[in-house]
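What you see is the complex with one protein chain gone and the rest in place.
So, chain A:
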Amino acid sequence: MRIAYQAQPPTLDPHVTTSQASATIGRNVFETLVTVDSNYRTQPLLAESWEQSEDGKTITFHLRKGVRFHNGKEMTADDVVASMNRWIQISSAGKDHFKGALFEAKDPQTAILHLQNPTSTALPIMAYGGGNYPAIMPKELIDGADPKGVKEYVGTGPFQFKEWQQDQEIHLSKFADYQARSEAADGLAGKREALVDDLRFIFTPDSSTQVAGLLSGEYDVAADVSYDSVQQLENDSDIQVNVAPTGMLNLFFNKKKGLFANVAARQAIGAGIDVESILIAAYTDPKYYQQNHNMMMYYQVGQWASENGKELYNQNNPDKAKQLLKEAGYQGQEIKIVTSRDYEDMYNGAVALQQQMEKLGMKTKLEVYDWPTFTELRNDENKFDILVITNTPKPEPSSLAFMRKDFPGWTDSPELDKLLIEFRSAPNLEKAMSVYGKLQSWFYEYVPVVKVGDGNSISASKKTVQGMKWLDGLVFWNVSNQE
């Protein structure tokens, strides 16, 4: 199966990079202890089962027997311990949420996670299948890794790594000795099976080249189709178009400096904008976005849902906004909106936002940069008032970018600090869920960002490709391609 894919990742080692491309390609090769089902609940993968202690400070993982790495070696607790401890030490997710935590092997089939503090979010974060996921690799490879990543890609997944031609393709092939789980497939959980012999991820940066390649039969799947080409593809009877959630369009306020250091000004934007017209501008058609007041994405509401703050989402109330702006002492100074054109949804959304802010009587200026420049400028509090960004989904709310003190926008709220401690240090997720509603209320009071809505990305494939799904990235196991 030939998949046209936009971006080449820096490495397939997910411990060192948060790149989504690395996850989408790499997780066919590497697996994790736990994973998520279609309702976004944690399910076992390489672990057979686990127990969480009463105080929430230890989690004991019982590993599956007879799981082999692609090099033939059987996976044991030593590999798990080496992999997970490295992930805790070097990955962004590990450093953030697992400070002072340590994995330890009790016997070859048992690994114990000792947490410094009870961490209710431990399991959902370890189950995440997107960028920076905690892959299990052989201990020898972990020991021989350098700062740029492991030297070889050996995992336990249904596909094994074959070849990487830089800037051309990554070639994976079916792993004959793969030990699948016996449960029915559900989301990323349950039975995984390689139904094609080869997966070739062909790097095709240009979206219209992907479309032409799919139409001419060069590719079986085009992973990143632009909204404008959908019609052309839908007219072709051999092609099917698939929609998948991609991220949430957020307006990040500079809370350190300028007008939006004042909470009333942030609430004014929340009150004044009409999300529908911004979303239409960004995603072109209601099929490609969802209005959703939840902090988390719409596909995650099976696990993360709260009605709190719903009335404050999409208010479309210019009078209230103008009143709030007056309260905030807005004097007509110029507001700098910054975004990147490397992502069309961000740019088009920003243009629509600018028009709406002008209608509220605000003076605005839109600045557009390429993505690497954008990621550097946004760290400077003198360079922007509002950033328009599509945030990638996160496994649980305390990982969301706007919860961080160090992320551009610089959320700084003592109330949030208290809530986060309460949320994270609950002994397990069930107990933490009671705090989730409070977090969402805080989100609509403090307004760290205004959430516009959830966006979808579009992929397309030949009709012969059956069973392709999306969960934290496109899923390529259990997918067949019969001519």
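Throughout what follows, a contact is a pair of C-beta atoms (placed from the backbone, for glycine too) under 8 Å apart; a residue touches a chain by one contact, two chains touch by 3 or more; residues count from 1.
The rule is simple: contacts and distances are computed from a predicted model.
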| item | value |
| --- | --- |
| Chain not present in the shown complex, as UniProt names it (candidates "Symporter", "Glycine cleavage system H protein", "ABC transporter permease" or "Membrane-bound O-acyltransferase family protein") | "ABC transporter permease" |
| Chain not shown: contacting residue from A:E51, A:E163 or A:E376 | A:E376 |
| Which residue of A:G217, A:P286 or A:G302 touches the chain not shown here | A:G217 |
| Touch with the omitted chain, as defined above, among A:D55, A:E74, A:D107 or A:D206 | A:D206 |
| Identified contact with the non-displayed chain, of A:K65, A:K99, A:H114 or A:K148 | A:K148 |
| For chain A, residues in touch with the removed chain | 4, 8, 10-11, 16-20, 22, 92, 95-96, 131-132, 147-148, 164-168, 202-206, 208-209, 212-213, 215-218, 369-377, 379, 392, 401, 404, 406-407 |
